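With one protein chain withheld, the remaining protein chains of the complex are depicted in position.
And then subunit A:
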């Protein structure tokens, strides 16, 4: 029994519990309910620290962009302080960056229909590497030989708008593709569970009023059309729970 558990554990930690199950898991015959006590498969928690995928220059550019996509203002912290770049970095260093779990066999069409979805031979990590290099060259050409992270907020907004509106597409740099990629990942980071490195202190959830992973709302259902006032909870609890007992409020 312990061997079986070990093999499944090993498998899951090797794939960060995301995809990659094909060809590595053991086939087995199951009779009875093969339940093993306390066997659960949590994701790996992203922790602050050195960049795992980005170079320092890449990270600075990504932080500059996510902080304009989600700017700091009186409604919430921005994309940078809420950890969106950390989120993207950790995702790209993991199975997502390698497109694990996606069908990546050729041949690769050069003229897919708009209805046929993702047809990019590069995995997401490669798309970032090339996209950020292309963006750096584009910015150097068009913004007086500077780097992305050296642009003012207004200049960054102009740059991002041109990418979004497909005005920054050249043979060397597909600005609109790169915009969609970083845009989607930024929103994922800002609104995903903070266990993945973004949405720090659940700022994204507090902004909109999403209560997170409380899992039982029978009290809410009993009284429709009322504003909910309890603070959100995530898979890693709430930040207040990590602080010294003296400053800790009731566990709401």
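We take it that a contact is a pair of C-beta atoms (placed from the backbone, for glycine too) under 8 Å apart; a residue touches a chain by one contact, two chains touch by 3 or more; residues count from 1.
Just so we're on the same page, contacts and distances are computed from a predicted model.
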| item | value |
| --- | --- |
| Per UniProt, the name of the complex member that is left out, chosen from "Glutamyl-tRNA(Gln) amidotransferase subunit A", "Branched-chain amino acid ABC transporter permease", "Potassium-transporting ATPase potassium-binding subunit" or "GMC family oxidoreductase" | "GMC family oxidoreductase" |
| Absent chain, residues of subunit A that touch it | 17-19, 21-36, 39-43, 68-71, 73, 75-76, 96, 100-105, 107, 109, 112-119, 157, 160, 164, 183, 187-188, 191-193, 195-196, 204-205, 207-218, 220-222, 224-228, 235 |
